[in-house]
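One chain of protein is taken out of this complex; the other chains stay put.
Letters A, B and C mark the chains in the order given here, with residues in each chain numbered from 1 onward.
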Amino acid sequence: MQRFALLGAGFIGSVHAKNLAENPDVTFAKVYDVSAERAAAIAELYGAVAVGSVAEALTDVDAVFIASSTNTHADNLRAAVDAGVAALCEKPIDLSLERAREVVAHAESKGARVMMNFNRRFDPDHAELKHIVDADGVGTVELVQMTARGPAVPALEYVKVSGGQMRDQTVHFFDLARWIAGADPVEVFAAGSALADQRLADPEYDDVDTSVCVLKMPDGALVQIDNNRRTGYGYDERIEVLGSTGLVESMRHRARRVTHYTAGQVVESQMYAGWFERMQPTYALALDHFVQLLETGAPIQPSLSDGLKAQAIAEAATKSLHTGVSEKIAY
Amino acid sequence: MQRFALLGAGFIGSVHAKNLAENPDVTFAKVYDVSAERAAAIAELYGAVAVGSVAEALTDVDAVFIASSTNTHADNLRAAVDAGVAALCEKPIDLSLERAREVVAHAESKGARVMMNFNRRFDPDHAELKHIVDADGVGTVELVQMTARGPAVPALEYVKVSGGQMRDQTVHFFDLARWIAGADPVEVFAAGSALADQRLADPEYDDVDTSVCVLKMPDGALVQIDNNRRTGYGYDERIEVLGSTGLVESMRHRARRVTHYTAGQVVESQMYAGWFERMQPTYALALDHFVQLLETGAPIQPSLSDGLKAQAIAEAATKSLHTGVSEKIAY
Amino acid sequence: MQRFALLGAGFIGSVHAKNLAENPDVTFAKVYDVSAERAAAIAELYGAVAVGSVAEALTDVDAVFIASSTNTHADNLRAAVDAGVAALCEKPIDLSLERAREVVAHAESKGARVMMNFNRRFDPDHAELKHIVDADGVGTVELVQMTARGPAVPALEYVKVSGGQMRDQTVHFFDLARWIAGADPVEVFAAGSALADQRLADPEYDDVDTSVCVLKMPDGALVQIDNNRRTGYGYDERIEVLGSTGLVESMRHRARRVTHYTAGQVVESQMYAGWFERMQPTYALALDHFVQLLETGAPIQPSLSDGLKAQAIAEAATKSLHTGVSEKIAY
Partner (left out) sequence: MQRFALLGAGFIGSVHAKNLAENPDVTFAKVYDVSAERAAAIAELYGAVAVGSVAEALTDVDAVFIASSTNTHADNLRAAVDAGVAALCEKPIDLSLERAREVVAHAESKGARVMMNFNRRFDPDHAELKHIVDADGVGTVELVQMTARGPAVPALEYVKVSGGQMRDQTVHFFDLARWIAGADPVEVFAAGSALADQRLADPEYDDVDTSVCVLKMPDGALVQIDNNRRTGYGYDERIEVLGSTGLVESMRHRARRVTHYTAGQVVESQMYAGWFERMQPTYALALDHFVQLLETGAPIQPSLSDGLKAQAIAEAATKSLHTGVSEKIAY
């Protein structure tokens, strides 16, 4: 049984709170948020205690779930490390890659047990795809194709602090690329446009909402990622891995399995509305994985190093968006 | 908030216990089982109180979930009715249709609020199919086809007390047939064989494991149901409704959405292992529906009368298995 | 190279004419029709000779394709047998089962080489299904389910001389049932209604347009067939075979493989418009099969006996429609 504190009681924090409460191997002990009111509401709902500071949250617990706002991740992580508390940390470690590297170096010097919450690795379909790849089901990986397209451009205030599409959305797939291919890409090319909301092209945001990335792996394998912020038809995510002997695909999801045949058309169930509806089950699975790692003492994956590397790719991809050149990635 | 007692802490009782504990509008207060040990285990897991009798369970609660063994359903239902407690009752009401009619008459005379737990009506895909039918998506219903096939013949001791395939397995689809078509079938033909386990043909069991039923509706529409107890490939359930203007299908489910292409074959994810893996989510949905009916006072559906009618069809179908004649159904 | 005559230059005759002309192992020599004009048109299109009588057509050819109107099949077949010409014969042999038996007995006494044109056996998907069954891909066949639904009730004049739905439409699937299961059904139950066109129920037609049949095989295996004359969504045909170790399905066809995702719905390509659009390629394949049998001297399949047996099942099914009893089949 692991005693957990939760930092952050916003939208995603409340999702994690529910999972902490329902996980049979977790005692959801404490919750902290900059809004005492939000923390109290979560605490009452799940029988946890709302506390008044991060320090208090980190006292007398085994682990902390860092789901606070992005700009507090690094500080909260450092505090957890110094308190000797294991941590499950939402990405990114910090929007500044340099600052992220500092806190990771610190954590590693202390032997801290920290897992990056790259939840997509825990999607059962993606995990089955990975299992098939690892079981040599497609031979040597030669071409990976990933699509992630969301229904709506986020609020512009969010975009402004998000670090841009590469660091905010594509970073999940940079992580999946490394995970699936089992290697670190050496170069990345990115092209992008602001098509869904042209204001994103303004210098104030300097962002794109439709982009394509191409990663080159050390052995010449290629990874192709397309990202989009406004589909018109719901959330769309798929992965396919082409290897030397076959292909495996984790397909786009339709929310239901109902087909309606009428004159002139065959209508299938629609897609999930957004990434959350599609990906929600992965959060409980990721938490469960972390809890098992804590209970068994096994090496932590995805690690802080995984978090850093995905960010390093995002950094190079963001540069490539401007240069039009396939950029080397500096880990 | 509804205070619930649970009667029965066996396999399906423990499923309901978890759903009672997780439903935000339910207080899971008490649990009773003939095995005090089983009751105590469930009670501890979910913070309920294990009690020593049905009477005790029915004291000071709003509703009871009857998930005890089949032969106790009628008595427990009568007790709940007499105690003025609403009930959510597992099928069948009683294996004896006559006895079932008596207890239903009693419940109706008292104005009792009782829902039959026909959980398949709450499967989101089946419900979407029903929604499309009701929204005139296929015109007048003319032909319904239902398939339900399980991976393994149940234990012979279970078969012996189950009432036979029509009353045990097909009865769910007799209910669905009435629900989808919005009418009561007038005749039923059934043909069946003991192919998966030929011992079922022994007079001791007098049962079949592979069967086909054909129902005739008052307006001439036809319903076709095939049932099987041993598929070799997991659990397989599907429904299609052909109407005067179109077709709607609730498709067979594959557990995942992963496809694996290699030389000479394309492999999809396998089916769910059994009915439980496929249908488990329906139990929480059915409970939720019942709780909403209690909170709003809306008419109960599926009702005891629905339960009786499905049994009456099963009765006639069982007779047809022996006569080879399309039998009239006596409601 | 086989020299062919064609009897019948109507709709289906003209389809066969084209296939005769394009088959590299066939010389399409002659064509006869009661309408000299129609025969001449076909003859000109494909470089054949229009002749003035069946006798003339049967002179100096290796084989004859009997595609004339149903009431002439038996006479034409007898003429071919007597002329020593091999024949590919459209179903049925004759609407009168007795008369059909006579001509078959005659043909068999002469050792005539005659193939029934049960074209569905040559559909590549159905053939792959059969291949999987024969290769023990599903174990012992226990349950076969077949669906065949057409877009429109045929013209009433056609219905009047068609022999009814069992003899006209379902007979194809009676043949497939025998072919797939490798055995002759012993009983058949049929239920049907006139829902698409209620005039079919008039004594003048005494027919149904929506029906369900259940066949019982000697070993207890069951076959379920549903047929419908007006779908609202195009032509719909599928087969599934459940065996002791698995299932194989020849799926319903959509005409294209295009999917269109928009807000709220996912639209697939529509079905084929009718049976002809779906089944057209089978005619060339069936012809090719017949030509190969002629060239190699291999036993003919589907044989006249196959044709008789399918008719015998249709006979019993037609009776069951009226009696509501599972009827024994007299071969």
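Just so it is clear, contacts are C-beta pairs under 8 Å (C-beta built on N, C-alpha and C of every residue); 3 or more make two chains touch, one makes a residue touch a chain.
Because the structure is predicted, anything quoted here is derived from the model rather than measured.
Set against the missing chain, the residues C:Tyr261, C:Trp275 or C:Phe290 yield one that touches it, C:Tyr261. Of the candidate positions C:Glu128, C:Glu204, C:Asp219 or C:Glu295, contact with the hidden chain is made by C:Glu128. Here the missing chain is touched by one residue of C:Ser250, C:Thr282 or C:Ser326, and it is C:Ser250.
Although one chain is not shown, part of chain C still touches it, namely residues 22, 124-125, 128-129, 132, 137-138, 245-253, 256-263, 269. Against the chain not shown here, chain B presents residues 231-234, 236, 254, 259, 261-271. Residue positions on chain A in contact with the hidden chain: 138-140, 142-143, 145, 147, 149, 187, 189, 191-196, 210-212, 214, 216, 219-222, 224, 226, 228, 230-233, 236, 242-247, 324-326, in rising order.
The working rule: only the chains that are shown with their structure count from here on.
Taking each chain's centre as the average of its CA atoms, chain A and chain C sit 57 Å apart. Centre-to-centre, using mean CA coordinates, chain A is 40 Å away from chain B. Residue positions of chain C touching 2 or more other chains: 231-233, 236.
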